[in-house]
Each structure stands twice: as C-alpha cells, then as structure tokens.
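For this view, one protein chain was removed and the others were kept in their places.
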Amino acid sequence: MSLFRKLLILTPFFLFLAFFYAIPLSFLVGNVSPTDFSSVLSDEYIHRLFYGTLGQALLSTVLTLLLALPLAFFFAKYSFKGKRTLEYLLLTTFFVPAFTVAEGLIVLLGETGIINSLLSQVLGTGEPVVKILYSIWAVVLAHVIYYVPLATLILEQGFSSVEQNLVDAARVFSGSALRVFKTVYLNFLTPYAVAASLLVFAFSFITYSTPMLVGGRFTTLEVEIYATRFRPASSSIALLQLLLTLSISIIIILFREKSYAPSSASNPVEEPVSKLFSSPGGILLAAYVALLYVFELAPVVIPVVSPFLDAEHSFTGLFKELYDFKFGFGLGFAEILLQSLAIALIVSVVSTMLSVAIVWSSKVSGGVVEKTVSILMALPLTMSRSSLALGILLSYGFGVTRLYGSWILMAIGQSAVVIPLAARIIEASWTRIVKEYREAADAHGATAFFRLIRVEIPLVLPAVVASLLMAFSSSLSDFTFSTFFSTLNLMTLPVAVNLLIDYRRLSLALALTSLLTMLVIIVETAGSQFSRERLRLI
Amino acid sequence: MRIGLRMMVAIVVAASAIVSSILYLQFTQPRLEDTLIIYGPRGISSLATALVKEFKNRHPGVNVTFISYGMGSIEIANKLILEKNSPVADVIMGVPEFYAKTLIDAGVLEPYRPQNISLIPAEEIWDPTGTIMPMDKGYVIITYNSSIIARLGLPPPERLEDLLKPEYRGLVFYQDPTSSGTGLSFLVWVLSVKGVEEGFSFLKQLEQSVKTHPSGWTTSIIALKNGEVAVGPMFNTDVGYEETPNLTSMAVEGFVYREGIALVKNAKHPEIAKKFIEFVLSTEAQNLVAPEGYMYPVNPKASVELFSYAPIPLEKITFKRELAGSVEQWLDRWRREVKTG
Partner (left out) sequence: MRLEVQDLRKKFGGFEALRGVSFSIPSGKTLALLGPSGCGKTTTLRIIAGLLKPDSGRILFDGKDVTELSPRERNVGMVFQSPALFPNLTVRENIAFPLEAKGRSREEVRRRVEEVLELVELAGLEERRPHELSRGQQQRVAIGRAIASEVKLLLLDEPLTALDAALRAEISSVIRVVQRKLGLTTVYVTHDQLEAFAMGDFIATMFEGTIDSYADAQTMYAKPPTEKTARFLGFVNRLETMAEHLGQENFRLVFPRGEFRIRWHGPEADAKVTVLFRPEDASISLEGEGLLEGELSSSMFSGRNVVTRVKTSQGMIECAGNDFSQYRAISGMIGRKVIVKIDLDKALLIRASGH
C-alpha cells in the first residue's frame, strides 16, 4: 500500500487532531507573548494557585486510595449475590455530574444543612458546628467521593491478579498476615495502586466545577483561566496549565506502557460472604463497607430525592416554578432543556461517528500507526479543559471564525473531550473481533468496505451504542464548556443549575439537578448494558 | 450490497434528529445579516430594547438588533476590541466613563458629534476627545436595610469610611466587580477618592466586615431580602424597591456613574448608526431612560418624574481622569488581593 494511501486512510484521525486540538491550541499558544508568560510564571499569586491546586490533588489522591483499599479487598475476596449491582451502585458517584455531589455536600454541610442542624440540636448550640463547606476541604471531600469508586475498581483488579498459590505458599512459609501482605500483595498491588493514584491525581488537578461550587475562596488554576478568559493574561495561565496537565498525561501513558500489564492470571477463589462475619476482622470490614457506602451515596441520593421530600414546596409546585423561572433574557426552562438536548444529540452522534472512523483507520493501519494513534488519543483524557476551552474561544469564537455566542463552540469542546473516551470503548471491542473473522471475510472476497459494513461494524455495534449513550450523558453534564460559552441566549442545564444556586434558589437548583441526575443515570445504565468498557481508563 | 431495512430506519431517524437539532439551535441565535448591530452590556438590555423598538418605528424597513451576549460592560467592550479587524457591531452603548480611554486607545471607535449634542448640557459631556457621547448616568450610594439597622440599634452609615466600623461587621456587602457593573463602580469610587494604593488597603480592610460579594444586582437584592446583609452600595433608584421596601440611604456621598454611546470604526452601516446615535440623544429617546432602568437621562428636557423618590447624594464623586486605562489591572488586583487573599 502506497504511503499516500496509508495517509489517506488516517484522514479521520488527522481531521480530529487538527480541528479539535491543533487549531485551538495553536491559537492559544500564539496568543501568549513571552513577556506575559514570564510574568505569569513569576507571579506570586499564580504560585499560590499552583500550590493550592497541587496540594488538594495530592490530598485527594492519598485519601481516596486509603479509603478504597479495604473496599477493593472486600470486592476481590468475597462473592455474593447482587455483587454486580452493588458495584454498579458505587459507580454512580463517578458518572453523575460533579455538581450533583457538590449540591449534596451543600445540603449536608451547609450552615443550615442536615449535619449542622442535627448537631446543633444534639449539642444545643445555635452556631453551626461543621464549617468545612466553601473551603479546600470541601473540594478534597468531594473528590474523594467521586473517585473512591474508580480507585476501588482498579485496586480490585489488583487484588484479583494476586495468584492464590503464591498467597498460600507465603502463608505456609512465613505465617504472619503482615508478612504475607508485604511479600505477596504489595508486589502485585503496586502497579494498580500507582495507576489509580495517577488517575485520581490527574482528575483532581483539573477540577473545575467543584471548586466553583463549594470552594469558596479556594480556587484552582483551571478556574482562574475561566475567570480571566476575556483578558490577555488568561492565555499565559492556560498555557502553563496545558503544559502541566500534558506532562501528567504523558507520565500516565508511559506508566501504562511500561509496567501496567493487565494480567491473565487466574482469579483467586472467592469466598462466600457469610465467612465475612466469622471473625472480628471480618465484621469490622463489613461495617466499614456499609459506612463507606453511606458516605459515598448520600451526596448523590440527597439531591435526587430532596425535591420530593421538600417540606416547603410540593414537588409538582417546585417543577412548575422551575418551568416558569426566567433564566436569562427571554430564556425559559423549556428552551434551556431543548438546547441542552439538541446539543447533546449532535455531540453524541457526531462524536460516535468520528470515533468509529478513527478506530477503523487505526485498526486498518495496524502496527506502529495503531500504537501511535492509541497513545495520542489518550493524551486528552487528563488534559486541562479550561485551556482547550480558551483555545476554542480564541480560534473559533473570535479568530478564524466568529462563532462566539453560537452553540457550535459548546459542541466542539464537548466533542473534543468525548471522542477519546468513545474511541477507547469502541477500540476495546474492536480488538476482540478475532483476527479470523477478518481473514475469513477477506479470504472469501470481501473488500475492506464490505467487511466493515457486514462484519466489523455489526460486531462492534454494542460498543458503538454504549459510547453514543456515554457521549450523550457526558454532554448533558458538561460544566466547563457550558460555562465558558454560554450567553443570555444560550444556556445549558448545568449552567442553569449554577445560576439557580447563585440566586440562592437552592430548592429549585436541587429540583433541576434531580431531573438531570436521573436522566444521566438512566442513560448511563442503558449504556452499560452494551459495554463494560466505559471504565477502562487505563 | 444491501443495507437492511432496520439500518435504513436508524440512519433516517438519526439524520433527521441531527438536522432538526441544528436547525433549532441556529434558530435561537440572533440573526446578523443586513442589521444595524448595537453592542451593549446586559444591564441595559431593557432600555436598549425599548430604544431599538422606537427607532424601528421611526425608520420602517431598517433592521436593528441589540446584542449583549449576557456580557458586562467591560466584557462587551473587550469583545469590540477583539473584533477590531473586522467589526461586527456598528454602535456600542453603555460604555462606562472609566473604560473609555481603553476603548479609544484601542482605536475601535470613530468620533462622531451628533447634532442633538446641542441638547445636552456641557457638564454632562465627559469625553474630552469627543469620541464618546454621554447617554445616561446614575448615582451609586451607600444603602442600608433600615429595619435591621434600627433593630440592632446602630447608626445609619453615611460615608465610605463608615463601612469599616466594627458595628457593621458581617453586615456589609458589595458586588463582585469582576461580574457586576455596580461593583465595579464601587471599586472605581473607592480608588477615585483614595487613590490606588490606599484604595486597595481600604478594600482589604473592608473584607473583614464583608459578608458576601453577590455576583450582580439580582443576587444583591436576594441577599438583602434574606437579611443576609444590611449595608452596601446600590444605585439610588433602588431605594424602596418593592422586594426590599426597607432599603434606604442617607445619601451623604455618592459616585456618579456615567456611560456613553459611540460609533464603531469601520462599521458596516455607518449612516444608520449615526442616525441611531442622534436618536438616542433626542428628548423622545431620553424619555425612555427612566422608565426602562435605574439611570437618569442626560437630556434635561427628559422626564425624571419617576425618580422623585430617589435621594440624590449631596457630595458627588466623579471618576478621576488620571486613573484612566487601568481597569483591567484593578480587577486582577482585586481578585488576587481582596477576594482570595
């Protein structure tokens, strides 16, 4: 195959790179003057922001890992009916919109929130006792809640990869549980623990909606870019953030390539859960798991059910008020809902189609090309979204096209971050199409196109549907690009929620959040029926 | 090669969903062809809309649109600067006095002196370069919730200095200047009176008394209504607002916020733009200022009956011209030293 043809096949991939990343980022970089950049680098305020961002990311990582370890052990070791459901339930905190959990925290930890009301009744004081909301601690807490499920799943794989015969041998030869842990478990677990830590750190570093909603005076680099987005200094800050997050991405990719090998080792034999209660350690573990579930799920459940339990308003009354609320200049709830759904629809279809094309082109090329594409596609997963948003603003909003105020900017941003995820899901499924199907097709006269339509696409169709649904819910929940690009005429549901919180209409905000969260849960659950690959983020 | 029926249906459904989504979204965007385009901050949306309507009545067949994109006055001005090389707007309204120099220096405005300027008294014309014409003005004063203040047995606040007093600790608010025009006016007021350095140390000290920085007018009213705050700057016409009936002021000193209207350089429709500016200074147009907002007309013939209840401050502080051109830096500084400091 000639070089030209090889390059032609990769067109979808090149298009994706150029349109969604190369152009916006080059506009961003081009907008940075060396003096601006060096003054940003030496700015004490920026240093403060950096250390703050770094600090909360480290804290979030450590706490998340610590909390997730026992839970992962529990899942790896014990089997019981409904385990799948339980695992799935845990995952909800990961894929519901971040602001759902944030609002749950506001309701729980606010000055007149649930915990403080309870405590002041019990302790008889008038003052609120727990004051961690609107600070760095609230941000860390929120992160822990989002990421414990992810870390648990990864660590669980780690525990499962430990070969049972090694554990038995260690037990026989060395005895104490601590020794066993050190010699056997630690060795196997380490790559998974590192993988989980890297991911949690990266996500915490680029946190955006959480500090905005519950950070109070604490703010991060990512938020600063948004706050200063119409001012020239923002490009320098964005460039800095871009470089930082790209480095993190590269470290993650290198780690994945070098040491993380999903093992095909046999699973250790799982014990029935009844054994859990036969020892004091086991009972402790069971109690821990139960508490952790309450901790994780409360911030999700509360926003979803609170409109229905609101003492002051009937729930139909609430939704009617929501419907009548004047959000912007002539923008009502109906328009916002329709705009959000329309954008989500466009983003999901376009992203999925482009992802299929990219995966197909990389699979057809094979070899080094396939590897390179896979690596490049992994970079955006933990890259700064604010920086990309700013790039899009500069390139498509005010630059090569004048689209500011148009929904297209939101669609571009959301698609840019969804496509790598969708490609992951589809790629995992495509790999499993046994080589022999392709050979059988080719040997019997199929052209590449015929094979694609009759064999390959039908076989990856479930994954395609899964990524379609994932893209849809991702777009609905998007906070970054929505806040960057919304105007009086253009607003999506998450921005509307933010507005309601700003306007102190918490009960309305909760009602809207409840709606949105339920919608996302339904879409995600449907999606997971088609593919388990959603979480293969490593 | 056959495409099954099910696949056909799926493709048709998907395609029509996409197409209708795109059409719907495009439909919600303001249309920009063959239109006189006027930029301005969201704060003057109702006034602008009324002016546009009246202007269209007088010039049938002319398409006019006011666009704010939900932006504030600084942001929409910055957008104008960004579009310098191929301007979208023909006219910009609501240019704050303290941001004028930035716009003029950026070279995005075309000086235009309408005939109707003869209707405006000389003291209202604040741009010496003659590029920006005055449009309307307002008074930012220290307001307070009289029932809360009385209940707490506190004296009513009169001046900026009073805000620092320990008895008002936790009761004070002022709007976030990065998102609110009123907040920005307050900031400019402080700096005009005290100078930049002293002004910022004043604000830093003031933070100890400040309960919250609402993002704008609506959120200020909400905070006042809830009793979350009791003392802070608002426009004089907000006094006695139906949602906050106890809002009042001693009106001892206040800041005169002035804004203007200007012609955009290389505008696509300069002739109609000039007509529009003429119109805005006319008595008929100026008569719409009071009913449609919280500011006063600059044309003395226009009616201000509606505002007879509002107290005019005894001492009027205007923007110190020497400070011009630094608003961006102040906003950055405020954000860093005051908000998150």
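A and B are the chain letters, set down in written order, and residue numbers restart from 1 in every chain.
Methods note: contacts are C-beta pairs under 8 Å (C-beta built on N, C-alpha and C of every residue); 3 or more make two chains touch, one makes a residue touch a chain.
Nothing here was measured: the structure is a model prediction, and the numbers come from that model.
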Given A:246, A:455 or A:506, the one touching the chain that is not displayed: A:455
Which of A:284, A:400, A:440 or A:518 contacts the chain that the document leaves out: A:440
Residues of chain A (touch criterion as defined above) contacting the omitted chain: 434, 436-437, 439-447, 450, 454-455, 458-459
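Simple rule for what comes next: only the chains that are shown with their structure count from here on.
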Centre distance in Å when chain A and chain B are each reduced to the mean of their C-alpha atoms: 38
Touching residues on chain A, where the partner in the complex is chain B: 45, 217-219, 227-228, 230-231, 233, 328-329, 335, 338-339, 341-343, 345-346, 349-350, 398, 402, 404-407, 450, 453-454, 486-490, 502-504
Chain A contact footprint on chain B (complex, rising order): 1, 3, 14, 17-18, 21-22, 24-25, 28-30, 42, 45, 67-71, 74-75, 78-79, 82-83, 86, 88, 178, 215, 218-219, 222-223, 226, 328, 331-332, 335-336, 339-340
